[in-house]
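Following this message is one structure expressed as structure tokens.
On to subunit A.
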Amino acid sequence: MVSQLGLPHLQFLATGAMWTIALSLLALLGGGILGFALALCRVSPAQPVRLLSGLWVQLIQGTPLLVLMFLAYFGFPALGWRLSAFSAAGGALILYCSAYLAEIWRGCIEAVPRPQWEAAEGLALSRIQRMRHVVLPQAIRIAAPPTVGFMVQIVKNTSLASVVGFVELMRAGQIVNNSIFEPFAIYAIIAMAYFCLCWPLSLWSRRLEARHGGAARLAAAP
Partner candidate 1 sequence: MQLRLDFSVVLERWPLFLQGAITTAELALIATFAGFALGVLCAIGRRGASRPIAALCSAYVEAIRNTPLLVQLLLVYFGLSSLGFQLPAFGVAAATLAINVGAYTAEIMRAGFDSIPPGQVEAGECLGLTRAQLYWHILLRPAMEKVWPALTSQFVLLMLASAVTSQISAEELTAAANYVQSDTYRAFESYILVAACYLLLALLMRAGFWALGLALFPRRRRLGTPL
Partner candidate 2 sequence: MSAVVALEGVHKSFGALKVLDGVSFEVAAGEVVAIIGRSGSGKSTALRCINRLERIEAGRITVCGHAVHDPKLPARALRLDVGIVFQAYNLFPHLTIEENICLAPSVVKRLPRREAQSIAARVLTQVGLAEKAQAYPEQLSGGQQQRAAIARSLAMEPKVMLLDEVTSALDPELTGEVLRVIEALAAGGMTLVMVTHEMGFARRVADRVLFMHQGRVHEQGEPKILDRPATPELAQFVGSVL
């Protein structure tokens, strides 16, 4: 019965997998840009900026991604703003990822040892110059392991886009299942496909952490 699964089915799944990768990259890029801006706000010398951005991050982090997607896909049309499944899922993912990346990167910026900040100040660099030339380059190195680790979360989270109808890997699997009715086998294949996408990232994150060690672990603590 599993032999009902033919090449066209697998090709359909492969297309879904490519959309999963595309959606993941979009979330990483969009979430990364927004998250970076948020992270800078979180370490801003101005307390209101810090507080507001902190509140915003807490709000997003305290909402399930699924609810965010439902809000975008079902909620906005009720207000007259209709989004496609891709836009709704993508937008929700970008928002979700930006909040988590902001916190991870904030931790990494704060993990740069205090003496580095002070040395840069002592060299009469402005705050922007300090960030750009001294703090951020070091923060980026600390941020590599947890960021790559979070990429695993992004890929897994794209599976929720299936719930609003976007045809990525998960949805492709559900559609194939509707045609040949072998749910356990199909979802096992889907699981293995996700594993193949995620596990290399996990290993890479672990290798980065082994190389850069303690500071990264401290920064990544939730």
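Following the convention adopted for this analysis, a contact is a pair of C-beta atoms (placed from the backbone, for glycine too) under 8 Å apart; a residue touches a chain by one contact, two chains touch by 3 or more; residues count from 1.
A word on the picks: all candidates are chains of the complex that A comes from, given by their letters.
The structure presented is a predicted model; accordingly, all values stated were derived computationally and were not measured.
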item	value
Touch-positive candidate for subunit A in this complex, from 1 or 2	1
Candidate 1 contact footprint on subunit A (complex, rising order)	59, 62-68, 70-71, 74-81, 152, 156-157, 159-160, 162-163, 170, 183-184, 187-188, 190-191, 194-195, 198-199, 202, 221-222
